[in-house]
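Just passing along the structure, written as structure tokens.
What you see is the complex with one protein chain gone and the rest in place.
Take a look at chain A:
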Amino acid sequence: MTYSPEVRERLETDAKEIIGRYPKARSALLPLLHLVQAEDGYVSDDGHEFCAEMLGLSKAEVVGVSTFYTMYKRKPAGEFHVGVCINTLCAVMGGDQIWSELTEHMGIGADETTADGKVSLERIECNAACDFAPVMMVNWEFFDNQTPASAKQLVDDLRDGKDITPTRGPKKLCSFKDASRILAGIPDGLAGDGPAAAGPSLEGLRIAKANGWEAPK
């Protein structure tokens, strides 16, 4: 499979705009890999070739980079890529139990995708939301304070095609491909959705206000 002329033209337009942001073209490689992942749902052979051509690199150089980073998938991710944080704090707070119940519920394991292509699973490392533990991510949106029951409900709803709202994110969860496009540096206009901050993020401020504590003038 190679990209059709229409797809290729569209990708080239995006790629040239992205490359133009950088003083040196090769800096655009990570965004371009996100861009081709947005097209294919993973970094395909064609995707690698496209990046290499756009940047004047060999395919081996591009593959050498893409395989270093865990967010670039070597086989198609699900429409919804689900991560369960299993780093120490989330694991202890219940992430390990969530992982074990979720994999049993779904019948798939780490880095596998359901047969319908809807959901893939990953054991993720710390996602910088420890005060919301246990944390899950879907297409890299936050799903805070999870339980085994909420996790199973979430994947069932995803597979049933229901609209899902992340805890701190847009009103409606986008697809893995759409998420990858944002990572390539092409915004979707949804920054205004969702809370500025929520729950634990506001705890210190709330206590300061309740006690009348302020920074020195």
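Couple of notes before you dig in:
Everything that follows uses one rule, which is that a residue touches a chain if its C-beta (ideal position, glycine included) is under 8 Å from a C-beta of that chain, and two chains touch if they have at least 3 such contacts; residues count from 1.
Operating definition for what follows: contacts and distances are computed from a predicted model.
Hidden chain, UniProt protein name from the list "Putative spermidine/putrescine transport system ATP-binding protein", "ABC transporter permease", "NADH-quinone oxidoreductase subunit F" or "FMN reductase": "NADH-quinone oxidoreductase subunit F". Among A:T103, A:N127 or A:Q153, only A:N127 touches the chain left out of the display. Note on the undisplayed chain: of the listed residues A:E12, A:D96 or A:D157, the one touching it is A:D96.
In the full complex, chain A touches the hidden chain at residues 21-24, 26-31, 33-34, 55, 64-65, 68-72, 83, 86-89, 91-94, 96-97, 124-134, 137, 139-142, 145, 147, 166, 168-170, 179, 182-185, 187-188, 190-192, 194-197, 199-208, 211, 213-216.
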